[in-house]
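Every protein chain of the complex appears in place save one, which is left out.
Labels run A, B and C following the written order; every chain starts at residue 1.
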Amino acid sequence: MARLLFFGRLADIAGGAERDMPLSPAIGTLTQLREFLAKENSALGEALERPNIRAAINKALAPLRGDFPISDADEIAFMPPLSGG
Amino acid sequence: MARLLFFGRLADIAGGAERDMPLSPAIGTLTQLREFLAKENSALGEALERPNIRAAINKALAPLRGDFPISDADEIAFMPPLSGG
Amino acid sequence: MIRVQAEPFDLAEAFTLQAGRTDVGGLACFIGSVRDLTAGANVTALELQHYPGFTEQTIQRIHDEAAARFDILDQLIVHRYGKMFPGDPIVLVSTISTHREAAFDGARFVMDALKTGAPFWKKEVGPDGERWIEPRSEDYAASARWVDVMAAEGQDS
Partner (left out) sequence: MIRVQAEPFDLAEAFTLQAGRTDVGGLACFIGSVRDLTAGANVTALELQHYPGFTEQTIQRIHDEAAARFDILDQLIVHRYGKMFPGDPIVLVSTISTHREAAFDGARFVMDALKTGAPFWKKEVGPDGERWIEPRSEDYAASARWVDVMAAEGQDS
């Protein structure tokens, strides 16, 4: 079971901040996960396409595009622009 | 009676931080006062020649060189480089 | 030291860094607070979301980068999350150094880095509802400035 985390406005669009989801063998990269989510929820798919979205796998930043591998035990976070201070 | 004030290292050289002194008619400008002080105390004269010395007449900055007028009721301050903060 | 917490913090913590020390020439500190008006909109509350673990780890990295770049003796970064109201302090940054230049530079670098690099997401609550807010363009420019400064000084490795 992978854990997906959506921060900021992405949680509103995803319909929740957290989601536990088994990753089928067809979802082996971040891009494949994004494509899967876009099929379910086109607004979320579009939001995750925006260039300022960042992803972290197990709390380490990972490139959102390309074939960064993910596995069924991962915590996968999608983050809109950060704003501390 | 004019009041002369010497700050910082100038007080050490002048032999005191304050001095009340009647100004003779011959001492009508800051330059004339400096010349008078230099005759009395050549070390003080040299110290007051240094380009980073400032003067204030009645708590307003005044040019140390040239013929800035002074009078017998003035408070005349000689200040080495300022160092606050 | 860095801390991320829901609880309010004591502003006087800014000064604990220099307590008992005699080698500190300057302490610079910054307190960021919730304003009742941002970009012309009234704000009744601000909710800061964070990513537990990742947020601390990222702020620690900003802390370490400031320590490496500037001649500071010590620093403290405290950042709140959760719901806050106008006037409430959100963040405290304090640095100490032998001279004021490094203390000021360090504190400002940390603040600039937090603004665009610390994992928090802000939701403003106002009379017209809620809205997520993002860094201003000035914030991105301020962060980028440090990259330029370091490159110009040949210190960026």
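Here, a residue touches a chain if its C-beta (ideal position, glycine included) is under 8 Å from a C-beta of that chain, and two chains touch if they have at least 3 such contacts.
Keep in mind it's a predicted model, so treat the numbers as computed, not measured.
Under the touch definition stated at the start, the shown chains contacted by the missing one in the entire complex are B, C. From the set C:E47, C:D74 or C:E101, the residue in touch with the chain omitted from the display is C:E101, counting the whole complex. For the chain left out of this panel, the touching residue among B:L5, B:L23, B:L37 or B:L64 is B:L5. Against the chain not shown here, subunit B presents residues 5, 7-9, 12, 56, 59, 77, 79-85. Residues of subunit C that touch the chain left out of view are 11-12, 14-15, 18, 20-37, 86-87, 98-101, 103-104, 107-108, 111, 138, 142.
Here is the rule we go by: only the chains that are shown with their structure count from here on.
The geometric centre of subunit A is 75 Å away from that of subunit B, both derived from CA atoms.
Centre-to-centre separation between subunit A and subunit C, using Cα means, comes to 27 Å. Distance between subunit B and subunit C, defined via averaged C-alpha coordinates, is recorded as 49 Å. Along subunit C, no residue makes contact with two or more other chains.
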